[in-house]
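What follows is one structure encoded as structure tokens, with my remarks underneath.
As you look at this complex, bear in mind that one protein chain is not there, while each of the others sits in place.
Coming up: chain A.
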Amino acid sequence: MLEIKNLHANIEDQPILKGLDLTINAGEVHSIMGPNGSGKSTLAQVLAGHEAFEVTEGEVRFHGEDILEMEADERARAGLFLAFQYPVEIPGVSTMQFLKAALNAHRKERGQDEIGAVEFMQLVKTKAKLVELNQELLKRPVNEGFSGGEKKRHEIFQLALLEPSLAILDETDSGLDIDALRIVAEGVNQLRKEGRSFLVITHYQRLLNYIVPDVVHVLVNGRIVKTGGRELALELEKSGYAELGVDEEAEQPAAAR
């Protein structure tokens, strides 16, 4: 489903990804772990099509298609979803209008008609339950006045609504207390299904207690240095990144922090 070969990416001329290879097959859950500044979030943003990052080398194929030439919205409609680490607050844009615009953009891509008001409300209700999202929040502008946990649940709620084939969760666990973490993880687990893949980016393995990955990768200094099963995450938890020769303090280029 996703094939990344020798990916190099810069931000403001500073190289962050330095030859990253990764393959995710349909239905698999991969996790990328790594110290701060190793390039985890950069990878997520590059895959989603953020313009601040410049891909200098390599290729990314999604469902066999080269997505590097595609705009962020085209990638989204092709089935790639990014759950943001820091969801943006957008004053003045009503969450319901935004969700409807997003959903209809997907439906149009699939050749479906726009969703009717009643059906839409029904759908929102069902999906909101999945992550115990208070529907009152949806009456507010996008992410405005949401707590950290509510923002993360809102991300997973959108995932449920848009039904992508690949979901990238960028440090969805950051800033969550254990209850919120459990709710988010359970939501994700309910969305696991045949043919849908996940890329779970995290600094700590605690999220992986709930979302059990098939494959764990360790990203250091812009490259994947180790790949293994879920036991790799537990090893890292125990011994830290130092075992891999990483000095966490030194591994933080300013632009990637």
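Note that in this section a contact is a pair of C-beta atoms (placed from the backbone, for glycine too) under 8 Å apart; a residue touches a chain by one contact, two chains touch by 3 or more; residues count from 1.
Methods note: contacts and distances are computed from a predicted model.
Asker: Absent chain per UniProt: "Fe-S cluster assembly protein SufD", "Hydrogenase expression/formation protein HypD", "Molybdate ABC transporter substrate-binding protein" or "Cation:proton antiporter"?
Answerer: Listed in its UniProt record, the absent chain's protein name reads "Fe-S cluster assembly protein SufD".
Asker: Just one of A:Leu20, A:Ile67, A:Leu82 or A:Leu176 touches the chain that is missing; which is it?
Answerer: Answering carefully, the residue with contact to the hidden chain is A:Leu82.
Asker: Of the residues A:Glu12, A:Glu59, A:Asp73 or A:Asp179, I need the one that contacts the missing chain.
Answerer: The missing chain is touched by A:Asp73.
Asker: Which is it among A:His8, A:His30 or A:His106 that touches the chain not included here?
Answerer: Checking each option in A:His8, A:His30 or A:His106, the one touching the absent chain turns out to be A:His106.
Asker: Looking at the full complex, which residue from A:Glu51, A:Glu69 or A:Glu231 touches the chain that isn't shown here?
Answerer: Once the missing chain is taken into account, the touching residue is A:Glu51.
Asker: Tell me, which residues in chain A touch the chain that this view leaves out?
Answerer: Here the touching residues of chain A are 48-52, 71-73, 76-77, 81-82, 84, 87-88, 90-93, 96-98, 100-102, 105-106, 109, 117, 141-142, 158, 162.
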